[in-house]
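Okay, so here's the structure we're looking at.
Removed: one protein chain of the complex. Kept in place: all other protein chains.
Here the chain labels run A and B in written order, and each chain numbers its own residues starting at 1.
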Amino acid sequence: MGLFRYSWRTFLREMLLLALAALWWLPFYILTTTSVKPSSEGFTSPFQLPGHPDLGIYAQAWQGSGNGSLGQALESSLIITIGSVMALIALGSSAAYVVARRGGRPGNVVYLLFVLGIILPYQLGIVPLYAAFRRLGLVGNYAGMVLLYTGLLMPLTVFLYTGFVRALPRDYEEAAQVDGAGHGRIFFRVVFPLLRPVTGTVAILTGLIIWNDFFLPLVFLSGTAYITLPVAVYSFVGEYGAQWNLIFAAVAISILPVLGFFLLAQRQLIRSFGGGIKG
Amino acid sequence: MITRRVRTSVGLVGMLVLLSACGSQSSPQASSGAPVTIHIETQASGTAPWDAVIKDFEKAYPSIKVQISYVPIATYPQVLLTQLRGGHGPDLMYGSSGSGNPNSLLPLARAGYLYDLSHEPWSSQLPSTFDAYEKIGSARYMFPLDVPVIGVFYNPDLFRQLDVQVPATFSQLLSVCGQIKAKGKAAWVLAGAAPPNTGILSMELAANWVYGPDPSWDAERAAGKVTFSGSQLWKNALQRVIDMNKAGCFEQGVEGVQTEAARQLFASGQAAMYGLPMAAYAATKQLNPNLTIATMPFPGPTPETSYVPVAPSDSLAVNKASPVRSAAVRFIDFLARPQEARRMATLQGAFSWSDYKQLEEGSLSQSDFQRTGLSWASGYLPTIRAKRVRQLGNLLWPNGKVYDVLGTDIQGLLTGQKTIDGTLSDMDAAWGSSS
Partner (left out) sequence: MTVTTEAVSRPPWSRLGARTGRGRTGGKPAPWAWAAPAILLLLTIHYLAIAAGAWYAFTDWSGASPRASFIGLANFRHILQDHTARTALTNTLELTVCFVVAVNVLGLLLALGTRRTLKTRNLIRSLFFAPAVLSPLAVSYIWQFIFDYNGPLNFILRMAGMGSQQRAWLGSPSWALWTVLVVLVWQFAGLAMIFYLAGLQSIPDELEEASAVDGATPFYHFRRVTLPLLAPALTVSFTFTLLLGLRIFDQIIALTGGGPVNATETLATQVYKQTWVYGRFGYGAALALVLSLLVAILAFAQLAVLRLRERGG
């Protein structure tokens, strides 16, 4: 039992790790303090607490740049991320269910096609996609971005779901089938609820990728009122140059939603990333 | 039954929901007199000039609404090209004239994306000097928004405060650098990590050491009679970068400085001089409205051999495929009116096309600078009056890569990764690569 006792060595380890963690968060400390200091003080005393914190800078940053306010960008990011994640879950889980349960050669081939899709460089397809989306009226609006992300992240989604479904015992489904339930009922009542853990993983992984993506919205949404947060911050830096307090206020505003979400849902989040590894 | 219904909902409704908004974006046509919206895309610098002329235009043409978007400079060419390739450019687009910049418009014209403006009334009135930058054959593809002189912005208050003389020759510049550095400020600010800015410095050096003595050097290069690597003139020009670096002219850590930081250093009074086109005035003042800016040509071997590059670099073009093209052309026609052109140019900080003729003839006077609202830039007056004006060489180079290589390699000169000979042969290689 001695292994897990809290000894003075454990205490030392704890202190050491806490110190290292504090060091890890130094960039965030610099971010917040610099944002509320006058522009000139940012460099002269980078570690000092601001004498007279100027929170007004956040109001100014919230106004955004010539390309729209950060509030509008936040809304766009939310709509695009939530829309894409919901579409991914709906279409991905049902597809994975079929792929996993059908099995056999066709199932394996389709599965492999999805897996390859993870490795293929989507960058190669951007210009053809842009042209096609333009013709369909899907450039510069939410629907197009949702469709784009749903397509681009479908391989990862199906991959995660399929692995999970394959490990699910069929007993419940077979029992339901014996009871005379159709496929739809079985999927919605029996399978989908069992998929909850991996649904969480899919939502978090794809959600983060979409939320943080920079290049696609830069290309597909530039010049519209629907730019997402990373593009808005980028434009902001382009316009306000080296006014670090203003830029850091914008950066802080842009990372706050994710950081907040992280603090609220960290258990689920950590499980999502580590989820597939036990055993 | 349930199965079928669910199959429909999962299989089809999902797609339909996603695709439903497809048809929602119908663009109104220009013809019927119904209100139309034209979309301008430009790179982010000062917004004030655009705000002013758009307001004027919308007042004059109430049935046309103007929407403008600013794309950060570093990605502007890529964003614009992607949109054009996808068949959806803005109706009006900003760009650099000629073909030698990453955001140059002539390559876009060659690819068939731009509308020929040569039948517009103002086209025939433009100075013929502009043709090389704006035309392919007889077709003119852009309107010159302003004509900047490219030289040195300096901070006269800082010179006074440090008790240092403003340099008039290159050797004075080098000694001034030492004096200013000893007093804890930077003499010359350079965004060493930003090729467009190191490029500007090199074009100013080229005006003095290449195009000054040999105004037709670019034509000879185009004809294949000379090369960069074989040119003593170009070696002289680039040697000056190394000289300035050795003399401690540049701010500390120059090789890592980006455009924004450099601009901020100058605007906040931490640096005395900055090589810029006049049109950067608005953006610089926006950072610090109290800053006094004065101008001078880049100090050459003697004051009499100091030249300034001048070119109609900032331009506006019309998308050939625009559904509201006639409204877009009307916007340019409006901008081309002498008063509007001057208003736009002055706010930007440069000359308008209608004032250029005088500039070219060397007949500009002090009162002209005042009349056009550009008296802050009258430091260029003696150089202009002496007709020591040169083209902005790089705009006429065959592709954007030569200039980009030059700008990048200058950072290499500062870090010691590149030599002058290496830089010049890189430029020759880029010249030959297809555009």
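Following the convention adopted for this analysis, a contact is a pair of C-beta atoms (placed from the backbone, for glycine too) under 8 Å apart; a residue touches a chain by one contact, two chains touch by 3 or more.
Quantities reported herein were computed from a predicted structural model and do not represent experimental measurements.
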Among the options A:36, A:57, A:91 or A:145, the absent chain makes contact with A:91
Where B:63, B:161, B:366 or B:415 are the choices, the one touching the absent chain is B:415
From A:57, A:203, A:221 or A:237, the answer for touching the chain not displayed is A:237
For chain B, residues touching the missing partner are 7, 10-12, 14-15, 74, 77-78, 81-82, 85, 102, 107-108, 110-113, 192-193, 251-257, 261, 400-401, 404, 408-409, 411-412, 414-418, 434-435
Omitted-chain footprint on chain A covers residues 1-6, 10, 13-14, 16-18, 21, 24-25, 27-28, 30-31, 34, 42-43, 46-47, 91-92, 94-95, 97-99, 101-104, 108, 110, 113-115, 117, 119-129, 132, 147-148, 150-152, 154-155, 158-160, 162-164, 166-170, 173-174, 177, 183, 187, 194, 196-198, 208, 211-212, 214-215, 229-230, 233-234, 237, 244, 247-248, 251, 254-255, 258-259, 262-263, 266, 269-271, 273-279
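The rule is simple: only the chains that are shown with their structure count from here on.
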As the complex stands, chain B meets chain A at residues 1-7, 10-11, 14, 17-26, 39, 41, 44, 47, 68-75, 78-79, 82-83, 85-88, 90, 258-261, 263-265, 268, 287
Residue positions on chain A within touch of chain B in the complex are 40, 65-67, 87, 90-91, 94, 126-127, 130-131, 133-143, 146-147, 150, 182-185, 187-188, 218-219, 222-224, 234-235, 237-243
